[in-house]
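A single protein chain has been omitted from the complex, and every remaining protein chain is retained in its original position.
Chain naming follows the written order as A, B and C, and within any one chain the residues start at number 1.
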Amino acid sequence: MSIYLDSKSVVIVQGITGREGLYHASRMREYGTKVAGGVTPGKGGQTVDKFPVFDTVSEAKQQTGADVSIIFVPPPFAADAILEAADAGIALVACITEGIPVHDMLKAVASLPPGARLIGPNCPGLVSPGEALVGIMPGHVFSRGDVGVVSRSGTLTYEIVDLLTRAGIGQSTCVGIGGDPIIGTVFVDCLRAFEKDPATAAVVLVGEIGGTDEEDAASLLTRGEFSKPVVAFIGGRSAPEGKRMGHAGAIVSGSSGTAQAKVAAFERAGVKVADSPAHIPDLISKVLRPAPHP
Amino acid sequence: MSIYLDSKSVVIVQGITGREGLYHASRMREYGTKVAGGVTPGKGGQTVDKFPVFDTVSEAKQQTGADVSIIFVPPPFAADAILEAADAGIALVACITEGIPVHDMLKAVASLPPGARLIGPNCPGLVSPGEALVGIMPGHVFSRGDVGVVSRSGTLTYEIVDLLTRAGIGQSTCVGIGGDPIIGTVFVDCLRAFEKDPATAAVVLVGEIGGTDEEDAASLLTRGEFSKPVVAFIGGRSAPEGKRMGHAGAIVSGSSGTAQAKVAAFERAGVKVADSPAHIPDLISKVLRPAPHP
Amino acid sequence: MRLLEYQGKELFAKAGIPVPPGRVAHSVDEAVAIMRANPAPSVVKAQVLIGGRGKAGGIKFCSDADDVVAPARAILGMDIKGEIARSVLIEQRMDIKKELYLSITVDRASKKPVIIASAMGGMDIEEVASREPSAIAKRPIDTAAGYWPFVGRRIGREAGIPIEALAQFAAILGKLYALFFEVGAMLLEINPLAITGDGKLVASDAKVDLDDNALFKHPEFTQWKTDAESDALKARAIKAGLGENNYVALDGDVGIIGNGAGLVMGTLDAVKSAGGEAANFLDIGGGAKAEIMREAVNIVTSNPNVKALFINIFGGITRGDEVARGLITALDGGKWSKDKLVIRLTGTNEREARDILESNGIVAVDTMNEGAKRAVALAKT
Partner (left out) sequence: MRLLEYQGKELFAKAGIPVPPGRVAHSVDEAVAIMRANPAPSVVKAQVLIGGRGKAGGIKFCSDADDVVAPARAILGMDIKGEIARSVLIEQRMDIKKELYLSITVDRASKKPVIIASAMGGMDIEEVASREPSAIAKRPIDTAAGYWPFVGRRIGREAGIPIEALAQFAAILGKLYALFFEVGAMLLEINPLAITGDGKLVASDAKVDLDDNALFKHPEFTQWKTDAESDALKARAIKAGLGENNYVALDGDVGIIGNGAGLVMGTLDAVKSAGGEAANFLDIGGGAKAEIMREAVNIVTSNPNVKALFINIFGGITRGDEVARGLITALDGGKWSKDKLVIRLTGTNEREARDILESNGIVAVDTMNEGAKRAVALAKT
């Protein structure tokens, strides 16, 4: 089992005729994901690498029955692509594009219909190991298991998942929620989904400086609305104030958004916070298989 | 009984320190309406003609318990006043102001919270005879009774009500919905309210050229969603195409919005349509007290 | 306020919507100068607000400066269904392969702006709607969400716009949408939106209707006011403090004054029922004073077509005695005679009003229908 995505998900790729879009469409298909085709306005009717191309998402959905879309279109057009997918009735939209104007996202998020879930933008996508991969993640590092992973980062997540897999700890679903200030799905949303997923026994949460998404997750725990064990890691503890640390959203503004505040919030909520990614497998093993009382 | 407005309604006047606002505040109070005060930003704390003045609607509501507001502020500020009232939790907002930009109203109507009912703008207000008057209607022409009146016009309504009163036919509530293209409450809304009001036995509907509000009302009847007898009058049967006939909303555009189409729609729905206002009392008497079969 | 084609195209061009190269001329000399500066196959179009100018001879062609004299002379001053062409737009001829339709208008029923598009442009959209409704795509816009290009592409697909023109179509629609809100329009219509031989979309015509109530936000449009709106009596009514819509010119011979738009419309209908036609009408509004009434009489009777004047007042807030006093002052000082006048006046202060009128030899009638009959009879004598 998994959240958001499983082996029945049918995926279309918006921007499939672009270099990135086509490359990752093929990689996702190799992983075993049901990639039914793609969308590029004006190129409907073409076929690229055996993927049929449609002019609009609504035509692609009608003809393929897709319920998931992944977006690789350039930043100026990406918010439009998100809303096109949602408007066409696509239930899960993962937007990989980095560099979308924040105001475009403010408007897009405000206009999303209630039934649509957006992952990202500026995210690596998500994977339910052994079922489907929708994103740019390297499929070989993942293994099937009962730990959910949710992260604001990309490569750091692969690193952590790789450590988990090597330690024999498999994953239910791994979600990269993205590094931008305005994103569709936040930690709290993923925790709520993991709470309901019987196949998830514990969660690794990878946060970073900026915003209050981690604090919000901590208060969900404090309120008792999440019952499974959580291990967290917060990146950017050494970040100076006022600098965007690679991600547009990773910035300490004044005294808000610091790693210290986030670590403190998690510790108050009873979450184990790892000092280094290397310690995560050990901490998760302990919460999954606690040492017997002496 | 009545719709929208009754003897318990507590009213505030937005723009009470203006000439029109103060004049009608006094007239409404004379009629017996509970006018609790008014609002003019920057003039809070003053008293005009024994009415307390507040800076914001929210303060006025808190201190007087008002649930109805009537608006007399000039056109450039009127849409703002409507939304201020609705945002403060006022349930019924009657906007008298004429000449509000249509785009201001498009935005205001789209932003109205679900609990707020707007009457107008560019309307004479409404009256539940013997209970309360919120508007600029001449109180003396109304009499209490069981006929609901709803109209896009002002003086024509007074004329019709005067004819009814002289014929011994009283009214439950009379609503002037306004002559602008974009208005808050339309015929259909009023018919639905009259349907639920046990004190209303029949309805006089006064329409005019422009839009499809009358046609929408006729299809409500055709669908069987309004069960009481209706008598209608449509103004502007002699209006040429493309001219605004006094009301901004009274315009025939191409072949749409004609009086002929509206009369035909009503007649198809079984509604008696009067040729002249003078015939209305007679028609309404017939539907209220049908002649016995011979 | 409706704009003439050249004014609408000026707005379009500023908003980034492609229009054909063209200039307006108010005289034959100007037309010649334009063609001399740019001698190319051109079309000379009468600038009037009324439709059907083509059939009326208001569109002609020319190819150089000599060639423009005859068409310009023929069209300037031409009477097209009662409207005089005071200017011509001289535009380069385009190679048109296909004609589309695109408009944004305020939809009263949904209380939203609505986009209408069709691949069958160049004819009246109502005609298309009745002949081939499936050729029209219509979509209300959620003003909260605003315009997104995918909406344009989707509407374009539904309307049957050719795939290769879809991106241009969506871009033009986006600009039209922005313009719609920027100027506070009631209607922006491009019909036809032409696809040229080289695949470009160009606005071949422009129909723009602005909201009179929003003109205070756009003082820049007042320059066009005189050109588009040449009614001196309406201007006088506005000057007297009345609204944009209070004075309306019509085609008959009975002048009408009333208080309230609905009552005035009812009065017009009564005149029509009695076999007459209104020449114009003026709504004096609510609570009018004698001074406004005096000016109202002067304005309405200044129209030379007016043969009889019908005044119909229901006194609610408006006081009958004020109306009567204003009327008497107008008759005293003015050129209008009480013999060509019918007045019906009821409601507030009716008694005092009747006294004032009777002491001046005027007897008010009792009902609107009676008044209408008398006024029509008077106009025919």
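The rule we apply is simple: a residue touches a chain if its C-beta (ideal position, glycine included) is under 8 Å from a C-beta of that chain, and two chains touch if they have at least 3 such contacts.
Note that the coordinates shown come from a computational prediction; the quantities given were computed from them, not determined experimentally.
Enquirer: Would you mind spotting which of C:Ala40, C:Ala70, C:Ala144 or C:Ala232 touches the chain that isn't drawn?
Expert: If we include the chain that is not displayed, C:Ala144 is the one touching it.
Enquirer: Pick from A:Ile16, A:Val68, A:Leu191 or A:Met245: which residue touches the chain that isn't shown?
Expert: If we include the chain that is not displayed, A:Met245 is the one touching it.
Enquirer: Which residue, B:Ser111, B:Ser253 or B:Ser276, contacts the hidden chain when the whole complex is considered?
Expert: Answering carefully, the residue with contact to the hidden chain is B:Ser111.
Enquirer: What residues on subunit A make contact with the chain left out of this view?
Expert: 75-76, 98-104, 106-107, 109-110, 136-138, 141, 151-159, 162, 179, 181-182, 206, 208-213, 216, 233, 235-240, 243-250, 254-256, 275-278
Enquirer: Counting contacts across the full complex, list the positions on subunit B that touch the omitted chain.
Expert: 41-42, 44, 55-59, 77, 79-81, 83-84, 87, 107, 110-111
To be clear about the criterion, only the chains that are shown with their structure count from here on.
Enquirer: Make each chain a node and each touching pair an edge, then name the shape: line, ring, star, complete, other.
Expert: The chain contacts form an open line.
Enquirer: Greatest Cα-centroid separation from subunit A: which chain?
Expert: Most distant chain from subunit A: C.
Enquirer: When the centre of a chain is set as the mean of its C-alpha atoms, what distance in Å lies between subunit A and subunit B?
Expert: 53
Enquirer: What are the residue numbers in subunit C that touch two or more other chains?
Expert: In subunit C, 142, 144 touch at least two other chains.
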